[in-house]
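See below for the structure under consideration.
What you see is the complex with one protein chain gone and the rest in place.
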Amino acid sequence: MSEVPSTTVAREDLFGLAAEFTTTPGIYHAAEKTRAAGYTWFDCNVPFPVHGLDRAMGVKMTILPVFVFFGGLTGLILACILQVFTNSLQIDLWALVPVVGYQFEVSGKPLIGPAAFVPVAFEMTVLFSALTAVFGTFFLNKLPMFYHPVLKCPQLARATDDRFYLVIEAKDPKFSLAEVEAFLHTLEPESVIALEK
Amino acid sequence: MTTLPLKDNTGENPSQRAQLILNHTSFGSVTDDILKGNECPKPPRSWYIALAISFSMMSMLGVMIGYLIFTGVGVWGNNNPVAWGYPIVNFVFWVGIGHAGTLISAILFLFRQKWRTAINRFAEAMTIFAVICAGTFPGIHIGRAWLAYWLFPIPNQMDMWPQFRSPLLWDVFAVGTYFTVSLLFWYLGMIPDLATMRDRANSKVKAIAYGIASLGWRGSMRHWHRYERAYLLLAALATPLVLSVHSVVSFDFAVSQLPGWHTTIFPPYFVAGAIFSGFAMVMTLAIPARELWGLKNFITTRHLENMCKVVLLTGSMVGYAYSMEFFIAWYSGEIYESFTFINRAFGPYGWAYWIMVSCNVITPQIFWFKKARTNIAIIFTASLLVNVGMWFERFVIVVTSLANDFLPSSWGMYEPTYVDVLTFLGSFGLFMTFFLLFIRYLPVLAIAELKAIMPEADPHGHGHSYNEMEGETDASAKEMEEGE
Partner (left out) sequence: MSSVNEPNQNNETGRTWWRSLDEAVATEETRTTAPGEFPEGASDLLATGDDRRQFLKIMGASMALAGLGVGGCRRWPKEHIVPYAHRPQGTMPGNPEYYASCFDFGGIAQGVLVTSNDGRPTKIEGNPMHSGSKGATDAFTQASILDLYDPDRSKRVTYGGEVSSMSAFKDWAVEYLPKQGKGTAVICEPSSSPTFHRMQRAFMKKNPHAIWVEYAPLTNTNEREALHHAFGGHWVAVPDFSKAKNILSIDADFLGAGPMQVQNTQGWSAGRKVHHGAMSRLLMFETGLSITGSKADDRFALSPAELLAVAELMAFNGTGISTIEGSAELDDEIVQLLKDEFGTPDLVVVGASQPAIVHSLAAKINERIGAVGNTVSYRQVANGSNATLSEVVAAMKDGRVTTAVIVGGNPAFDAPQELGFAEALEALNASVCLSYYNGETSQACKWHVNQAHWLEAWNDGTAADGTTCIGQPLIEALFGGLSASEFVAILAGEKVTDSHTLVQTTFNPNSDKWDPAWRTAVHDGVVANTKTIEKPPVNRKEMPLVSGVTASAQTVLFTPSPTVWDGRFANNGWMQELPDTLTKLTWDNAVLLSPATARALDVKQGDMLRIEVGGSSIEIAALPVPGTADDCFVLPLGYGRKFEGRVCKGAGVDAYPLRNENMWSAPAKVIKTGIMYPLATTQMHFAVDTTPGKGAQDRMPLLYREGTLDQYNEDPGFVSHIGHVPHSLSIFEEHQFEGAKYKWGMSIDLSTCTGCNSCVAACHAENNIPIVGKDQVLVGREMHWLRIDRYFAFAKDSHGAYDGDKLESVAIQPVTCHHCENAPCEEVCPVAATVHDIDGLNVMVYNRCVGTRYCSNNCPFKVRRFNYFDYFRRDPLRSTGLLQVQPDYYVKTQSGGKTLRAMQFNPDVTVRMRGVMEKCTFCTQRIQRVKIATKNAWVKKTDAQKKADPRVAIPDGSIVTACQQACPADAIVFGDLLDENSRVSKLHKEKRSYEMLEELNIKSRLKYLARLTNPVHGATVVEGAHH
């Protein structure tokens, strides 16, 4: 049932080896073992976030929240500048940016009325945070990425359906085809698949 | 359609974790079952009929808008005291409906309401389409629609800027932000499922289309890790957003000084009303959808029952707000204010007021009874009534306050024209068209999330009995809160 990669894939084209599991405990323990075995360049391709798997793999906490914080801060500051500049100041910034502030008197209100500026400031904070959160993930995940060995290999199509794959990449310093293959078999996978670059 | 009998999962047994997905034990079957509607070569005839109707209504909307813009706002019933009529009523109505989606995906997510996963996807879709409908109205209701862009702070040769003290401008930002965030939220949640559809695509076109849409998602756990974090952050951001948006919409009224508008209760009252109408609309859509797409195993009676409870709660909050308005109007001793409310209930627009009260306050009370909460027919009727009632609530607020304000000399009555009515109906066409296309071409449920809440998804529990995994999940929940 498990085919022999060395015969199918030329060594230099080899991306890595994938082990296929059918249950979440399977992939979970496999990940733990792989990590324990000292492999670093490995990943799990799973149809849904298996709870705790990232910790089992030893994935480090992402920096995304920090991005988002500063994103939100930018939104807040921008909003304040925008409102005060456009409604409360009579200054000409042509030297810097091609716009002129506009000051006008409405309803006997003070020119800088913080109360009135709160809603927009809030909304822009949220907007910028949200944009950073989403595009931050894309950036950190290097998405969109339309070519990837995992996507290329038809056997791994079920990674988005009901199968769980553990992939040890060839670029892992400890990688040697025979060892890895043997190691993977110790994890009792359904099968082991060689992935072509 | 599943042939297996539907287990009653509405029991409240503390020792038993209620089952949220029926008749499924394998992940594969979940995928197959959910994507049935998308992957079947021909959707049911009823889908075609519905689409035809919705589309023609949408085209009618187009015609009406064209006529409006070429002729003038005069084609509507708006007049001098009542300068805002149907368009603003519809705007608030749609924005309100647009609140359930993000609420379900954000707040219920933060509250770890697992049952949300079955409904959040199309609730969010509903949100987005509703907000599109909502956004249409302020755009076309202004006298010179072609200048609507003046509401955005775009540097221009006139050196003119919008006026940031105006609630309408707050609207622009609030609704704009809300739409953007909801869209991102929706899309982010959909990426893994789009990937699923890509991998199951049976034609090149589909494969490419879904491939591009899913950005090359490959389910890498390292991606999932950041993805979950981003999702959590979005939820945390969207929660205050949801509350703020309808508060801002309510400022359109509360910030003015018109008797009947100028009240501090409006923000909470509007938010409650929005959630109220939103959930009603979710049910109105969910009930036919689960029939049509055979999703009974996922959108179970329990889900509906939970939503009924939310409707009951928010409905009562709205009722409280109504009574409070009256009390304060009387308590203030302010003649204009108190008159406005007496006039609302007993004046020329009394009928609208009583429709509103009976639909929004009385109808939901039926959900005190479990029999009603679990009876599809009753739920559906009630949710329809609530939608009607909420539209009338906005009508009452907008029209009656304007029709009789300070000076009796300027009092006047408002009557919509056929253009008003057809435009309103047209907006439903727009909404339904989008929704029907959505359930046909996009994953109608959050497949990945659903799988994640199956007992089988738990890497530690082995059996499929719910009792066993009880403590486990709680523990994992705790861990998550500690922030891994």
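When the chains are written out, they are named A and B in that same order, and each has its own residue count from 1.
The criterion applied here is as follows: a residue touches a chain if its C-beta (ideal position, glycine included) is under 8 Å from a C-beta of that chain, and two chains touch if they have at least 3 such contacts.
Treat the numbers as computed from the prediction; the structure is a model and nothing was measured.
Colleague: As a test of the contact rule: which chains in view would the missing one touch?
Modeller: Taking every chain of the complex into account, the missing one touches A, B.
Colleague: For the chain left off this view, which of B:P81, B:G101 or B:G389 is in contact with it?
Modeller: Of these options, the touching residue for the absent chain is B:P81.
Colleague: Looking at B:W150, B:Y320 or B:Y441, which residue reaches the missing chain?
Modeller: B:W150
Colleague: With the full complex in mind, choose from B:G11, B:P44, B:G72 or B:P288 the residue touching the hidden chain.
Modeller: That would be B:G72, which touches the missing chain.
Colleague: Looking at B:S56, B:S323, B:T381 or B:S410, which makes contact with the chain not pictured?
Modeller: B:S410
Colleague: Which one touches the absent chain: B:Q19, B:S59, B:Q163 or B:N375?
Modeller: Of the listed residues, the one touching the omitted chain is B:Q163.
Colleague: Since one chain isn't shown, list which residues of subunit A touch it in the complete complex.
Modeller: 102, 104-110, 113, 115-116
Colleague: Against the chain that's been left off, what residues of subunit B make contact? List them.
Modeller: Against the left-out chain, subunit B lists 67, 70-75, 77-84, 138, 141-145, 147-148, 150-151, 160-163, 165-169, 172, 252, 255-258, 335-336, 339, 342-343, 346-348, 402, 404-413, 415, 418.
Definition applied: only the chains that are shown with their structure count from here on.
Colleague: When the C-alpha atoms of subunit A and subunit B are each averaged to a single point, how far apart are the two points in Å?
Modeller: 29
Colleague: Over in the complex, which subunit A residues touch subunit B? Could you list them?
Modeller: By the definition above, subunit A touches subunit B via 23-25, 27-28, 31, 43-55, 57, 59, 61-62, 64-65, 68, 82-83, 86-87, 97-100, 102, 104, 106-107, 109, 113, 116-117, 119-120, 122-124, 126-127, 129-131, 133-134, 136-138, 140-141, 143-148, 150-151, 157-162.
Colleague: Going by the contact rule set out above, which residues of subunit B touch subunit A in the complex?
Modeller: Residues 26-28, 31, 153, 155, 159-165, 169-170, 173-174, 176-177, 180-181, 184-185, 187-188, 192, 195-196, 198-200, 211-212, 215-230, 233-234, 237-238, 240-241, 244, 248, 251, 448-449, 451-452, 456-460, 462, 476, 479, 484.
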